[in-house]
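As you look at this complex, bear in mind that one protein chain is not there, while each of the others sits in place.
Now for chain A:
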Amino acid sequence: MDGINAKYVSKKISKTRWRPVSSSSLQQPDIFATGSWDNEDNSISIWSIGENGVSSMDDEFEGDPQLLCEYKHNGDVLDLQFLDQDRIVTASSTGAVTIFRHHHNSQTLSVSQLWERAHHYPCNNAPCTGVVCNSPEIVTVGEDGRIMLFRADQEGVLRTIEMADSSAIHAVTFLRTTEILTVNSIGQLKLWDFRQPGNEPSQILSLTGDRVPLHCVDRHPNQQHIVATGGQDGMLCIWDVRQGNMPISLMEAHTSEMWEVHFHPSNPGHLFSCSEDGSLLHWETSSNTDTPSLQGNRIKLLIISRSAIAPAGGNQSLINAWLTGDSSKGHLETTHMLPSQMLSVNSLDVLGQCLVCGTDGEAIYVNRYVPI
């Protein structure tokens, strides 16, 4: 557990996100945002792990996150994404979608745009459960089963898909600029194409017969057809949205709800997941089969379906490691990244060599030396 730094923050943390770094530089991230939930007064906070914080830092406190600024947030922060370097979009349990601006010079936050009751029932507010940005476009989903499309610079709503889901939508991600993927509480993945009119998804994928709620989804950064999902049973599923409606592989990971899953953005052979059971897992596919796995636990691969067999066509190099995952050959290794702890790890984010996660134990953990 070297390099892991814990900080108690007196709020249950629902979301943690790194501020993006410009892709050209090799710089490591040093600023992250957190959102809290279930508090009387919730807030979003900006933290720094950089050296520009307190000057007289002992070695012991190196990398200890320093609070830069904080802003009150109405309702639980159910999701949080950076729109760009200085704007943050949040999804609230009140159904509101808010864009906050982080002023780097004065280290303050302000509300720059607010869509109140973006998600709602006829009379009550409906929690907005997920948000995804592709600047300037913002897509939100909610327990009301709606999908909303906004533009950061426009007040109105660009597009609403009413009754997109009969149950609550839990998470959303972009597949392409016009295509999104949502996961819901009855275990379905739905593909939506904004170019198509109407309120019907272009495709529905699900584990047949299984109605296990899905809580998170992430797309492979380079291969847009590969997505990872996690749900109530703690299983990690890898899907190829081009092929059928069964997951390519299904792996036992956590013992309770998987709240988030993320491919490493620049090194997608690595994947991270966190769960209600209080664990944070680092998954690694290694092409080098000769290396024996020393510290990793072997995971159990339940299904290795058709695409595990390489097609005869010969474009083998294009076949993603996640699709050929085979534990018997030591392709996949998992490592626990947190000391054993009890309360749920609600969120994680990984960028470069840095990982940040937040828990119901009111602690933020930062690891600046993730072995990637």
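One rule holds in what follows: a contact is a pair of C-beta atoms (placed from the backbone, for glycine too) under 8 Å apart; a residue touches a chain by one contact, two chains touch by 3 or more; residues count from 1.
Operating definition for what follows: contacts and distances are computed from a predicted model.
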From "Immediate early response 2b", "Mediator of RNA polymerase II transcription subunit 17", "Nuclear pore complex protein Nup85" or "Trafficking protein particle complex subunit 2-like protein", the UniProt protein name for the chain not displayed is "Nuclear pore complex protein Nup85"
Given that one chain is not shown, which residue among A:Q113, A:T140, A:T173 or A:Q188 touches it?
A:Q188
Which candidate, A:D30, A:D218 or A:E257, sits in contact with the chain we can't see?
A:E257
To test your reading of the contact rule: which positions on chain A touch the chain that is missing from view?
8, 10-12, 37-40, 75-76, 78, 93, 121-124, 126-127, 129, 143-145, 163, 165-168, 170, 184-186, 188, 190, 204, 206, 208-211, 213, 232, 256-257, 276, 341-344, 360-363
